[in-house]
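As you look at this complex, bear in mind that one protein chain is not there, while each of the others sits in place.
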Amino acid sequence: MKRAIAWRIGLGIVGPALIVFLWWRVSRRYTPDQFPGPVEVVAAWREILADGSLATHVKISLLRFSAAYLLALVTALPLGFSLGWWTRGLDLFDPAIQILRPISPIAWFPLAVLWFGVGNAPAIFIITLSAFFPILLSTVSAVRAIPPAYLRVAANFGAKRLLLLRAVLLPAAFPTIVVGLRIATGAAWIHLVAGEMLGAQSGLGFLIVDSRNFLRTDLIVAGMLTVGILGLVIDRLVAWAERRVRFAWGLGQ
Amino acid sequence: MMSIELRDVSKRFRDARGKERGVLKDVNLVLPERTFTCLLGPSGCGKTTLMNLVAGFDKPCAGSVAINGVRVQGPDPSRSVIFQDYGLFPWRTALGNVLFALAAKGQHGKEARATAMHYLDLVGLGQAAHQHPQQLSGGMRQRVALARALAVRPDMLLMDEPFAALDTFTRFRLQDELLRLWAERRPTVIFVTHDIDEAVYLAERVLVMAPDPGRITHDMTIDLPRPCDRTHPLFLEARGKIFQALSLAQRDTVEYAI
Partner (left out) sequence: MKSHRRTHLAACIALTLAWLGIAPALQAESATAKPTLTIGYLPITDHLTIIAKERKTFTQSELKPVKFGSWPELAEALKAGAVDGAFVLSPIAINLRQKGAPLRAVLLGHRNGSVITVRADGDIHTPADLKGHTVAIPSRFSTHSILLHRLLAKFNLDPDKDLKIIELAPPEMVNALATKRIDAFIVAEPFGAQAELQKVGRVLILSKDIWPDHICCVLNLQQKVIDERPEAVQELISALIATGHEITQDPRAAAKSSKALLGQKPEVIEHVLTTPKDRVTYEKLVPEIADFVATQDALINLGVLKERIDLKAYLDDHFARKAGAGKLQ
């Protein structure tokens, strides 16, 4: 058992270390301004860490992400349940959903600015949009895929609507919904950078976009890596939360 | 307690090719309360459909299904159903599954827990109360389903081939247990099966059914001392009679050319 863990940790370190080494080798063929190597990026990190701007950017990006994700949950989950349950409703809304879904949130920029102005609001709108559809669609298919046997059992015992939702629908739909939640997390975090192009004055996306204009490629890469690492952390958190719920519900692996 | 009356009941379905098939035709039946009846027949004879109509999961296309004189509108906990695939919620423990049925009736808290544990003990699963269905064997799962069905003290028990997926020895054991549990409160039981031995062993009354269209062809009473001895000549005689009835029923059936 201990050896297995040691192997996993070992591989987990060797992988990134290899990539960093490759990165360093490739960066040597370019000037630091064109393609910074690990050393320059670490220096850039320390620069924005020292002047406090990294903390500010991370904080505000996480805030925007959380607000947007929450909004997506609160709108997509109930709507998903309704449309999954009520087939007529799905027939009504499905064409609109399928048309809107493939539109990249970036294409919404002009409307985002028109409806929400500049700064926090359009960024949150863009991020919410990118998280909304994965959650909605996975919820709809989760509800529709609930084995009719469970519904029959619930009907047989005369379970009322609230008990049905709480004790049957939610747990039965959970495994599929969670897949959508994780996809939505990834999509939302990716579009964070895009969303912050609309007149935001801070944030990790802003840092990356702003640094472009100064040709501070080292800051750009530092920003990219921060976004990537935070994205990984968030995904792991969601996975952990999922495991806890599964354990409590005996769904196991 | 519940007596069931079916009058001129017919049910038609559209099959995958859109053709209408008569799954049940002109079924007339009265089942008095506190009786144990088996529906026996090959697949396609409509026995499960008949049970679903009584349970309230479906409505007849013609005729009426009435319980104590009142038309069946939908499912109800007074008519507990046990499904072939158990229908247990994998996200709840055995105890949790029984508690669900009680919660649906409005029973919560310590009282409900006590009731649930009582029925789990009754089916011999007191120790397994905190296991999830995935951790239990097929036989144990069916016993949980039984405990759940009985915990709401139903007037009627509807069972759709509940032991079909189990091995012979587990099946025998559960048949005995079922009879033991039934003897306590004696709900009206409709037991659907395709196994002749099982029908003879369990039921006081066996309704033999045939397909195309689904109908009851023979109504036979089984008058044997309980519990049955499977090797006793009377058992074998009853078995033989039913076998004959089934063969007759089969011969009268027009075979479908595919």
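For this structure, a couple of remarks:
Letters are used for the chains, namely A and B, taken in the order the chains are written, and counting of residues starts over at 1 for each.
The rule is simple: a contact is a pair of C-beta atoms (placed from the backbone, for glycine too) under 8 Å apart; a residue touches a chain by one contact, two chains touch by 3 or more.
Here the structure is a predicted model, which is why all the values come from computation and not from measurement.
Taking every chain of the complex into account, the chain not shown here touches A.
Per the touch definition above, the residue from A:Val41, A:Leu79, A:Val140 or A:Ala154 contacting the chain not shown is A:Leu79.
The missing chain, though absent from the display, is touched by one residue of A:Val41, A:Ile124 or A:Leu137; that residue is A:Ile124. Touch with the hidden chain on the side of chain A covers residues 31, 33-34, 67, 71, 74-75, 78-79, 81-82, 85-86, 89, 109-110, 113-121, 124-125, 128, 161, 197-201, 206, 209-210, 212-215.
Following the convention adopted for this analysis, only the chains that are shown with their structure count from here on.
On chain A, the positions that touch chain B within their shared complex are 149-150, 152-160, 163, 167-168, 171-172, 174, 249-252. Every residue of chain B that touches chain A in the complex is listed here, in rising order: 55, 57, 74-77, 79-81, 83, 85, 87, 89-93, 100-101, 103-105, 132, 134, 152.
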